[in-house]
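One protein chain omitted, others in place.
Here is chain A:
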Amino acid sequence: MSLTGNTMNYSSDNDPAIQEFNTSKLLKNARKQAEDRNYKDFFICDVDSHHYETEALPEILQYMDDPVMRHLGLSAGNVGRAGLIPQAIGSQDMAGRVTRYAGRNKEIVPEEPHRDITLARRWMDAMGTDMACLFPTPMLLLATHPQVEVEVAMARAYNRWLSERILEEDNRLVSMVYLPMNEPHEAEKMIDEFAEKKGVVGFLSTGYLKRPVHDSANMRIYAKLEEHGMPLGFHAAYHWADTSLAQLNKFISVHALGFSFCNIIHMTNWVMNGMPERFPKLKTMWIESGLAWVPFLMQRLDNEYMMRTSDAPLLKKKPSDYMREMYYSTQPMELVDNREALEVTFKMINAESQLLYSSDYPHWDMDLPSTIYDLPFLDEKAKRSILGGNAQKLFNLDPVMSEWKLEANAKG
């Protein structure tokens, strides 16, 4: 039997599945935006961007302590199983329509520096981004792995690899490193091992967890983060198998709801159980759920809280008052036909001090800095804060400007 190719890609001449691919070329219009908008005068920090750590899995596994698990990971080429990292069902690339997915492994990079650094610098330079907080991709679902010991071993190996091979090597890249929340005593050890490493600006809880965030077993994690002055990020993820999402039949549905729902659950537990009162110095950032969920949740929780204060005795003010003191990343910002709602949202979350620009690049629903820069209701001070200033404060960053901006500024 002879097999035919995918004849539905009508413009096969442009199909990156068969062509060489280059990030700078794909993003040439982003670079033009950066120049037209004079970003050379702006410090831009992207607080949520990604790489595909599974592409470097053989390297990462060299950092794994357990030789049996390392062997299992290295033998994961066997057809039909995912190895150490759960694989998500879903078509992020829209069946090839978002071409950078297929193009990714056709991209040629020099031998040095590490491939992930070159790729990151290409999109950062195109967008006008100076520094970026880099996160993994498939590992966002690692917390759903049924074997918690695999989650811990993978997390430690990844954090070591990331720290040594990427963060040590590039001053423009930082990360909130993976925190295995499902195994609290290991999470505590992870904080001790990585809190002082170069480029580590916080710790990251990913997606749906096996125990709620207010579980008593987690209290020492939060105390330790507070001790180290490290923020905690909640990076949302969808998990189609979660019972709340299982009735949804389309990727668009599970993606649209799953990311926000994930953080709605964690935030509700976080606030109603008085975590901000228990750990007043611990800063939290809520990542990749868009923004529309925040006013929704503020209104719902405030309304019920005023009737049922006895249900949440640790609270000394309304839920929204706590939420307004937390940090939020922008992407994927709900931008279609809702300018007024967006403006109200910015007011409700004190965006000027609490909102941090994020692209989520290279994922399909990425946002450029122009999504903030072009908002007519923001003044220049607010734009500067959201695009970089707030990240600089939260992460205590020494800003490193990109080379092209330094050169452009030197030229005047």
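FYI, a residue touches a chain if its C-beta (ideal position, glycine included) is under 8 Å from a C-beta of that chain, and two chains touch if they have at least 3 such contacts; residues count from 1.
Here, contacts and distances are computed from a predicted model.
Set against the options "Acyl-CoA dehydrogenase family protein", "NADPH-dependent 2,4-dienoyl-CoA reductase, sulfur reductase", "RNA polymerase sigma factor" or "Ferredoxin", the UniProt name belonging to the omitted chain is "Ferredoxin". Residue in contact with the omitted chain (choice from A:52, A:240 or A:364): A:364.
Only one of A:94, A:241, A:341 or A:406 touches the absent chain when the whole complex is considered: A:94. Across the interface with the omitted chain, chain A contributes residues 8-15, 26, 28-30, 32-33, 94, 96-100, 336-337, 364-368, 370-371.
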